[in-house]
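All protein chains of the complex are present and in place, except for one that has been dropped.
Chains here go by letter, A and B, matching the order in which they are written, and residues are numbered from 1 within each.
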């Protein structure tokens, strides 16, 4: 089996766990955990495969669904032990983001051969699971958080694409890009890294913007 | 014509009506009724067909669009006679959910042959129309309501899949599964059935959850 598939399983599993954590924060019932785990776990990859016009990955291999269900049950019975479930959610989301920006870029590159498409697919599919989760659970979107988020996905996708096209072995390029993406997002979570936010005029507040 | 197609028409029509009722609650104009009726009526099935990689059902047969438009007009001229439009919306949504979890499971089973995929397709497509409606209309998501919702869709999809694979005639399996799903969701609406909600520690309130 192609070792990069491991990133796919890892991405699905940790995104599923973030979906279940979101369900725990909304105090849903156990079925709500299963539902949000599945949608978050398979959402990003589903959109990726639809756009690339390849068979949606979990149709061909329902193991992915079972992984999502297992993660939901695991979170249901262990989440109360966690000090801050929202911190855990953000860190797992960071792992999922790093795994999926690399895997998405690889799949985009293999299917279309275009580096630009690879970077876009990696970025979109790394971020889409979290967007879907936050929309469904009615949480503030992770996209609008102040620290660096999408940047980590773009960086991972670019590093993978450049390294792989430049001739690095697949596994080396994947590990390197995963580490870059995770380091950026993890650093942002740990140190609060952020880019300067847009401000049309100094002192203006969001409420004033028409 | 395959008699199970009736479930598809019924699901589209009642979901379209819920979209129009949502438009009435938001006091949209008549075009808003048409738009929300179409999106809610055909949304779930569109996602189902995209994932299954079959022709989207309303491309092949635009009658579905005409049904949505007719339901929108009907609701526009009759909704004021209803005591509580939100109750009506929830009950019609229950019928749509029951029809679509069976039809989605059947289509998933026919296309992929996998029981797990059938259950997931039935569940996702039964719930997706309502999710889309609530997101577009800016209403609180039906997913996050306290009573049992997704469970009814899962139960209907499981009952259909098991009964059909076990050899029951298609129509019998479909009617049985429809009744199970509708009884669960209807019972939940009528009696307020709910599962215990997740609570990390007794007495903790949602606002305390980090």
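Annotations
The rule is simple: a residue touches a chain if its C-beta (ideal position, glycine included) is under 8 Å from a C-beta of that chain, and two chains touch if they have at least 3 such contacts.
Quick caveat, the model's predicted, so the values are computed rather than measured.
For the options A:60, A:73, A:131 or A:170, the residue in contact with the chain missing from this view is A:131.
If you put the hidden chain back, the residue from B:33, B:103 or B:128 that touches it is B:33.
Think of the hidden chain as still there; on chain A it touches residues 50-53, 112, 114, 116-117, 120, 123-124, 127, 131, 135, 140-141, 143-144, 148, 150-151, 154, 194-201, 206, 209-210.
Residues of chain B that touch the chain left out of view are 23-35, 38-39, 46, 50, 55-56, 58-59, 62, 65-66, 76, 79-80, 84-87, 135-138.
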